[in-house]
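Structure first, then comments.
A single protein chain has been omitted; all remaining protein chains appear in their positions.
As written, the chain order gives the labels A, B and C, with residue 1 at the start of each chain.
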């Protein structure tokens, strides 16, 4: 039975910067994988611009805590310790990926890191944290469970059902809305009349806050408040305000929004903000460049490894529909042979 | 195309009293139908104790307005002008009922009265009012559409999805929660942490109020505010606080709640309250007794007629799966004959 | 031997499983204080407390999702869906999440959740409370599906379901709760995934499950009096499907009928008939007959309701023609 770990320590701005830079760099490589025609499909949702949400919240989590993410979850997963090589391989649909090439970008997971799964269904992963929190509370493990989702998921009824249950049962559950202002081509104010999202959570009895995502330290501080509360039995909600720098998925060029808006959004870059803050605090630019370079090299390697990796074998198709000791589904071709043998 | 009618006129306390008494009397007869073994099943949900919600809100509606109800909707339907005979026949599963005995208590409807249907799915009828309101707005009919549901439906995500869309589009839609404190054997505070339900609607941008259901005039006044606002494009939510006097369904004796609580709940009887108010305002008790007696006679007749009415013919089973000009599904027995004929 | 009802056997199975395994818990609407809409969990909250009989708000989708998360976190949730008719609100959590998690995540984890629910006609409960929706489940890769017809199976299949590493949809029949049988729960039962030959017979094989099994048995009894020996198979689980038992009976008899309460078109009866037709082709002397629910919603009128699904009379009648 997993127990929760100690309070996180590596939470200074430099550590945050490194993590955010790793995410940025990884996502850029994902884009490259797509351009090189090596990704499995085009359903790649980059979290560039949202690094502070991932890093700020994840740095307030502890070992043993569990979480689910939405379709734009690479950054969150990295911030919780994912191996970029296995991630990239999964995104390329390869056998060496986290899910052996079956899941892909939108269905990546690692139980050993508490990642209960990314989800391609908007809102689909939210109620699982209620269940995980219930389990943690019953077993007294001290774990909490965090659901990460986008502003678009505020349209899904299951979120409210889940928040209501978490509040009713005082569960160690936290709902984190990464409000990047857009759900595909729909701006938040085109999806709802009230854009102060945390009011909704408060109306169900959750501790609820909204935080500006520009400064990762503020995100971390807000997340720490909300998470600590949840661990003590007061579930919470945190909206992190940021901006989706690029299109919805890799092919989308966002024709539905203005360059001016994009420029304004991108000017609130949490990675650049942290970099500037580090420099202002006396860190040498050269040192930062070194960090960036080391990260770029690490991430670059993941892309080559992913491209070189093996495709999953065809027989894998029948594996893991059910647990390994159960018979696998009979392949159609074999069934046809059998039926027509008519012996 | 239906247009909305003029503002309702017959809204004095005496008229309210009559309507509430009719509902009370009808529901008592429904209980009798059950006891006599003549109802179709035991899924009969009596609205005794909630008459002011039905009458208060419905009296603020206009001809042409549409509505959906939940499973406890007899009173609402009566308050909108239903024929008790056709209702009782439907509840008995008879051919003369509103739905020819196919729908029953939980699926009763009358399009000509704007009743878009009762629903046996908690929350199931809520989004239809968004669609009806959208249609009314587009056609400029002035109609509004009201969803009636219980406090239990506050647990259903589809309510929040629907309220969000109504608010986003400024629709003439109203959400009325008849908060009778119980959903089956679950008290409202066992289903949610925050029992101030209107806060949730406000968080989506609706005009939202809670009103005590004891005095029908107050319900009517609150409903008029909310409905007028909705007709002008500001959708609303109204919670009417009342008490479910009896069990959840006809067989339930409510062992899960205390006699003391029940006595307190029943002491807030809206019918008795209106009667007392009429007497206090100078109306003779004898006159009230006369009214009650006339209503009892009317309702008594509905039960006899329902019991005497014909069962639907078996062939009705295949009717109305699709529109009348389409072929009906082939009955199984005929199909078997055909298949085995092998000519 | 003891005499138990189907309802009591289910309750016993839950209680025994909860005794044995502290990770088992029940969650759903009215499962605790109320004791379940059909009384199955009555008394269990007194025995196991509110932490293990968790009453929920009316939030089917999130309840199933909660079960998924709890199962992933190592618990053994029994999620109760009050009526299978409400499955429509939960299909995403059931079919896109529970059913696919093991597969999508490359075998990292399973979802050992049991979704207990009940379906079928018999209570004048109308179109939204009387359906037989097992075909949706059977069609979904990744879900197991058990449908007990007998008191012993109410107990044993539920116990077995609670030992499966994958999600099991467990559909009871509302008209069977009061079924009372003398059972010896210690007697051997077929393994999980094995059908039971409930009655031997060499003239005709009738394949059924859940309440229709009893109609099939009643029909077989009457057919017997007419000199027609009908074998009756109780599938017990539709996934896994024990086709070998079906094959044996069908090939021996040369004539087959499948009986299901769900609507005919694209239903369970279609799968069974298709499979028998293809796999036992050379043995069939007559087409495989599908006796199933009419392709109509269920009416509240008791007369229409009863006529919407197979009756023993219809089965007898069809069997006679099939043998002619």
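Keep in mind that, in the parts below, a contact is a pair of C-beta atoms (placed from the backbone, for glycine too) under 8 Å apart; a residue touches a chain by one contact, two chains touch by 3 or more.
What you see is a predicted model; the values in this text were computed from it and never measured.
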**Message:** Under the definition given at the start, what are the shown partners of the omitted chain?
**Reply:** A, B, C
**Identified contact with the non-displayed chain, of C:92, C:153 or C:234** = C:92
**Prompt:** Which of B:99, B:211 or B:230 touches the chain that is not shown?
**Reply:** B:99
**Complete:** Per the whole complex, from C:39, C:74 or C:287 the residue touching the absent chain is C:287
**Complete:** Out of C:34, C:48, C:103 or C:177, the sole contact with the unshown chain comes from C:103
**Message:** To test your reading of the contact rule: which positions on chain C touch the chain that is missing from view?
**Reply:** 61, 85-96, 99-100, 103-104, 126-128, 135-136, 138-142, 239, 241, 262-263, 265-271, 273-275, 277-279, 281, 284, 286-290, 295-297, 299
**Message:** Applying the definition given at the start, please give the residues of chain A touching the unseen chain.
**Reply:** 40-43, 93-94, 101-107, 119-124, 152-157, 183-186, 190-192, 256, 311-312, 314, 316-318, 321, 329, 331-333, 336-337, 339-340, 342
**Message:** By the contact criterion defined above, which parts of chain B meet the unshown chain? Give residue numbers in ascending order.
**Reply:** 1, 66, 68, 97-103, 107, 109-111, 116-117, 119, 121, 124-136, 138, 145, 157-158, 161-162, 164-165, 168-169, 319-327, 329, 339, 342
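Operating definition for what follows: only the chains that are shown with their structure count from here on.
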**Request:** Quick one: point me to the chain whose Cα centre is farthest from that of chain B.
**Result:** A
**Request:** Let me have the rounded angstrom distance from the C-alpha centre of chain B over to the C-alpha centre of chain C, please.
**Result:** 34
**Distance between the centres, which are taken as Cα means, of chain C and chain A, whole angstrom** = 38
**Whole-Å gap between the CA centroids of chain A and chain B** = 44
**Asked** Taking each residue of chain A in turn, which ones touch at least two of the other chains?
**Response** 157-158, 161, 164, 168
**Asked** Can you list the residues of chain C that touch 2 or more other chains?
**Response** 56-57, 59, 61-62
